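A single protein chain has been removed from this complex, and every other one stays in its place.
Moving on, here comes chain A:
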Amino acid sequence: MNVLHFAGAFFSDSAHWHGYDGIPARLGEHARYTLQALLLATAIGLPVGLVTGHYGRGGNALSLVATAGRALPSFGLLVLMTTLLGFGMLPVMIPLVVLAVPPILVTTYEAMRSVDPAPVDAARGMGMHESRILFQVELPAALPLVLSGLRSAAIQIVSTATIAAYVSLGGLGRYIVDGLYQRDYEKVVGGATLVAVLALVTLALFWAVARISVSPGVRRR
């Protein structure tokens, strides 16, 4: 038996396509966790990155926070939070958000800093307000990089959201955790495959979003 056989057996078993432990339900849960964590992380990281990048201040403090965030082990944080807060959604969200904020924050800051200063100078010189300069001059130019930060955050959340299963929540991690416990390797491989597919889908989604939202003048194609 190799990995392909395991995967084949898992996906051809019709029992895996129905019910609360079925693939659609688990995928839905996983996608929901991912989306929630990504939205929370974006709500924190994006505004801070945009504003600090615009004014060019606080870069050192940012990288300190980011390094600290990256150094925290997600699994350790999950166990700690569950011990402190009990079972539930919140102890899962905290490690995922802590994981996702640094790439969003740092990439957004760097993206804003790397915008050509000439158009910004021109915009200021023609009497544009600072907020308008941020949203209408800098952000459109920084957008490809900003999106790449969001994308790597999203991918990391997708793969890390499996830990939710350790604290008795759902998601695709369920298959991996249960499979390992039951020595059901079909389940383990199937779950891992689904996580990988979801990561690829996320990539495709971000590609589409960039395609729609980044101006052809910035994309240069």
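In this text, a contact is a pair of C-beta atoms (placed from the backbone, for glycine too) under 8 Å apart; a residue touches a chain by one contact, two chains touch by 3 or more; residues count from 1.
To be clear about the criterion, contacts and distances are computed from a predicted model.
Peer 1: Any idea which of "Proline/glycine betaine ABC transporter ATP-binding protein", "Adenosinetriphosphatase", "STAS domain-containing protein" or "Multicomponent Na+:H+ antiporter subunit G" UniProt assigns to the chain that's been left out?
Peer 2: "Proline/glycine betaine ABC transporter ATP-binding protein"
Peer 1: May I ask which residue of A:90, A:122 or A:180 touches the chain that does not appear here?
Peer 2: If we include the chain that is not displayed, A:122 is the one touching it.
Peer 1: Residue-wise, where is chain A in contact with the chain that is not depicted?
Peer 2: Touching the chain left out of view, chain A contributes residues 116, 118-129, 132, 136-137, 140-141, 214-218, 220.
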